[in-house]
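Every protein chain of the complex appears in place save one, which is left out.
Chain nomenclature is as follows: A, B and C, assigned in order of appearance, with residue numbering initiated at 1 for each chain independently.
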Amino acid sequence: MSLSLPGTYNRRMTEVLRQIHARAVTAAARGTVASYIPALSLADPGALGLAVVDADGCTCAAGDSGTRFTVQSISKVLALAYVMTERGEDAVFSRVGKEPTGDPFNSIIRLETSAGQKPFNPLINAGAIVVSSLMPGSTPAEAIGGFLAFTGRLLGRSDVSLDESVYASEKATAARNRSIAWFLKELGLVPADVEDTLDVYFRQCAVLVDAVDLARIGAELSLDGVDPVSGARVLDARTARVCKSLMVTCGLYDGSGEFAVDVGVPAKSGVGGGILATVRDRMGIGVYGPALDAHGNSAAGLEALRLLSAELDLRVL
Amino acid sequence: MSLSLPGTYNRRMTEVLRQIHARAVTAAARGTVASYIPALSLADPGALGLAVVDADGCTCAAGDSGTRFTVQSISKVLALAYVMTERGEDAVFSRVGKEPTGDPFNSIIRLETSAGQKPFNPLINAGAIVVSSLMPGSTPAEAIGGFLAFTGRLLGRSDVSLDESVYASEKATAARNRSIAWFLKELGLVPADVEDTLDVYFRQCAVLVDAVDLARIGAELSLDGVDPVSGARVLDARTARVCKSLMVTCGLYDGSGEFAVDVGVPAKSGVGGGILATVRDRMGIGVYGPALDAHGNSAAGLEALRLLSAELDLRVL
Amino acid sequence: MSLSLPGTYNRRMTEVLRQIHARAVTAAARGTVASYIPALSLADPGALGLAVVDADGCTCAAGDSGTRFTVQSISKVLALAYVMTERGEDAVFSRVGKEPTGDPFNSIIRLETSAGQKPFNPLINAGAIVVSSLMPGSTPAEAIGGFLAFTGRLLGRSDVSLDESVYASEKATAARNRSIAWFLKELGLVPADVEDTLDVYFRQCAVLVDAVDLARIGAELSLDGVDPVSGARVLDARTARVCKSLMVTCGLYDGSGEFAVDVGVPAKSGVGGGILATVRDRMGIGVYGPALDAHGNSAAGLEALRLLSAELDLRVL
Partner (left out) sequence: MSLSLPGTYNRRMTEVLRQIHARAVTAAARGTVASYIPALSLADPGALGLAVVDADGCTCAAGDSGTRFTVQSISKVLALAYVMTERGEDAVFSRVGKEPTGDPFNSIIRLETSAGQKPFNPLINAGAIVVSSLMPGSTPAEAIGGFLAFTGRLLGRSDVSLDESVYASEKATAARNRSIAWFLKELGLVPADVEDTLDVYFRQCAVLVDAVDLARIGAELSLDGVDPVSGARVLDARTARVCKSLMVTCGLYDGSGEFAVDVGVPAKSGVGGGILATVRDRMGIGVYGPALDAHGNSAAGLEALRLLSAELDLRVL
C-alpha cells in the first residue's frame, strides 16, 4: 500500500521549508559548534539548511542546503547499508547486536558486561567500527573506495569525496575509538587490521554531503530502497528496514527518546551538524546546522524537524 | 493529514485474522509457558487470540480472543499513562529517563553506573517501580483502585479485576524486584513506602485483560488518545505519544530491535502472553499466546504480528 | 617460633600510649562524627582511646579506652570467625569470595558483573550479609544470642550487649543494605529469611565494645587464636589466619592501601570510631576515636596507629 503524496504537498513544500527555516534558525544560538578538532570548529554556527526529497522524486530546499559538511555518524547508516549489501545481514549481525541502547555512543563497559560480548548495534561507535572492518577490500583505500562508490550510487553523483583535514584530525586524536577497536580485536570481532579499520572508519566519517544529499538518502529509505529520483532500486528492502529500525531507537544518541516523542520518525544525526530523517512512503529530509545541543545533535536542525513534523503531520508513532 | 482506512480493510479484517490465526498458531510450539510462578504455568500453551480495533471503532477477532490473562509488563504502559495523566509528565521524568535500552528488563548495574542515577525508562522494571510509587493514594488499595478505574475507562468496562493468585505468587517470590526497589529508595526515587510500592506494582501486573482489551488500548494510542469506540478522548495526546515512543524502542525486551525490523510498529509485551500493538491512525492490535520465546515474548503472537504487518502493510518504519 | 616481647616493651608500653595519645588526639579535628543516624552523631568528636593487649596477656591503655561504642563493621570479622567456627570454612566460602577489593564497601555492581556472582569477600557489606545469614539459629534472636555468647568468650565477659537505639535506627534507614540483601537472595546466597538476616546484621553491628575489648581480640588473632589473658584457645588457627588475611587487604575500606604502607599490620575499622589491629605474635591494639576521615576511618585512631607502628616497629610488611 503505497500512499502517494497529495499534490498539494509538493506545491507548498518550498514555502513550508522557507517559513520553518525562518522560525528554526534562531535555535542555533542554543547550540555550540563541535570543537574537539579544529577543522570542525570553523563551521558557521548560525547556518541552517533544509531539504526534502518526496516520494515523487521532487526536491525542495531552503537556507544553507547546498553547504557541504562531514557526514560523521550518519555514515554509520550508510556503512551498515553498504556492508549488508555486499556481505549480507548475517556477516554484520553475527558480530553486532540489533538492539537499542540509551548509552553514550562509545562505551566499552557494555562490551565487557554484556553476556554476548558484542556491540549492541551498528550505530554506536563500537558497532560501527566492526561494520567498517567488514567492508570489502584488501587495503583501506580499496575499502573506502568501494564505500564512496556505493554512496555515490545513493546520491546520484560520482564526485563523492572526503574532507582530508577532518579525516587527519580525527585520526590523530581518537584515543577512545582506538581503545574500543583494540578491545573489539581482543574479542575477535574485527577481522581486519585494527589501524586499517580505524583508517576506514575515520575516512567514512569525513565524507562530504549537503542537506539535499541527506534528503535523497532519506527518501530512498522511506521507499524501502527505491530512489524516487531515478526510479532505480538502490537498496534491498530488508536493508532499508534494518537501517530505519535502528535509526528510530538510537539515531540521536541520548536524545533519541525525546526525538521519538517530539518528531516521531526514524533519523540519524552527526556531529558535523547533519540530520537524516525518513518518513515511510512520503519523503526523506536532510538538515544541516552545525551548532550542537548537549546531546551532540544539531540544535536548529532539531527545531526545524519538530516544526516540520507538526506542520506536515509526519509522525509515524 | 489523517489517513482514514480504506473501507476494504474493515470488510475483510475478520477473514484476515482467521487466516493468520491458522498460520501462526503452530508457532506456539516454539515457545514455553512462563513457569516462575505456578499460576502462570497453568495457561494453555497452544492458545492464540487475535483482535483488532480499527480507527472507526470496529472490532474484529479470531481464536482465543476472549481468554483473560494477566497483563504483566504491558501494565507498565498503562501505569505510565495513568501517572502522566494524574501527576504530569515532569513528575515521572524527573525520576526516570526517556531513553531506550537494550538491557535485560531489570538490571541494577545501569542504576549504579549511569551518570544521572535514575532508571533508563518507565518500561524497564526499575522505571516501572518508580512509576508505581507515584500513583495517587495513601494506601496500596487506594493507589491500585485508582489505577483499575483508569484502566476501566480505557477498556470501557467497570469490572476490571486482578488475578489474586498471580499477585500473591509474584509478591512472594520477587527478590530481584525488591532489590531494585530498595536501591531506588536509596537513590531517593521512590517517594512512597517500598513494600507498599511493590504491592501496587505486583497488583498492576496481575490485572486481567483479553486480546480485545489490548486492541482497544492500542486503538486509543493510535489515535493519540481518542477512543474510536466511544469517540471520547481518554488520554492526552502527548501522553499517548510518549507511550508509543517508548514502546517502539524497548517494548519487547531484547527482541525489540528484531521486532522493529520485522513488524515495524510500537508494541509492548508481557510474560502473561499478551502483546499490545498500535498503528498510527489505523488500528490497535491485541494478541494472546502464553507460550513465550527466549526473550519472554509470545511466540505465536509475534508470528501473527509479523504476518499481519505484511498482509496489511502496517509498518510505519 | 613464638617471638615473646622483650620485657622493656611491657614496662614502657603505658608511657608510650600516653605520649601517643597526646600527639594523636589533635588529629580528631580533621574528622567528623558519623551522622547518618542520630544515635551515632552524639559521640564526643574529640575522644580518643588506646589499648594494647600483648602476647603475655598484659593490658595497657590510655585516654578514653573504657568508653563503649558500637562495633559496626568490625563485627564483620567477629561474625566471620563465629560462622567459620560453627559451620566451617566451606559454608562461608562457597557463597563468598576470599579476594581483596578496593571498592566502596557496598557495591551491587560487583555482584552483577563478577563471573561467579558472589560477593568478593566477607568484609564488604554484601559478603557480611551472607555471613550473617549463616549464623546458627531458627530466629534472629537465637542467631544473635549465639553471636553474643561467642563474642563474650573472646572478650572474657558475659555481659556483651548492644545499643538498641543504634540498632533500631540502622534497621529503619538501610535501603541500600536491603537492596543488597534481596539481590543476594535472588542469587541464592542467603539461605535464611531476608528481613531476619538483616535484623541479625543490624544487631551485630550495634554490639557495644571499648578499645580494651578490641585490643584483646587483636591479641587473640595475633596468637592465631589463643587468648593470652586466659591462655585458652578461643579460635581455630586457620580461622584466625583467614580473618587476618582479609583484614590486611580490605580492612579500612578505600584507605586500606594507604594504611598498609603507613602502618603495615592487619586491621579493621568501623564507623562507630573503632579500629582493631593485630601484630603477629606480639600484640593486639584497639583504638576508639569517633571523628572519621573521608574513607570512614577514625582520624585520630589512624594517627595513633601510625605513631605506634613507628615507635614500636610494628609493621610486618
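Quick note on the criterion: a residue touches a chain if its C-beta (ideal position, glycine included) is under 8 Å from a C-beta of that chain, and two chains touch if they have at least 3 such contacts.
All of these numbers come straight from a predicted model, not from anything done at the bench.
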Hidden-chain contact residue, picked from the options A:E164, A:E186 or A:E311: A:E186
Residue touching the undisplayed chain, where the options are C:S132, C:T151, C:Q204 or C:T249: C:T249
Hidden-chain contact residue, picked from the options C:E99, C:E142 or C:E195: C:E99
Contact footprint on chain A, counting only the chain that is left out: 107-109, 112-113, 175-176, 178-183, 185-186, 194
Residues from chain C at the interface with the omitted partner, ascending: 1, 3, 6, 97-102, 109, 113, 120-121, 238, 241-242, 244-246, 248-250, 254, 256-258, 260-261, 264, 266, 280, 312-313, 315-317
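By our rule, only the chains that are shown with their structure count from here on.
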Chain centre separation in whole Å, for chain C relative to chain B (CA means): 50
Intercentroid distance (Cα basis), chain B paired with chain A, Å: 31
Residues of chain A engaged with two or more neighbouring chains: 113
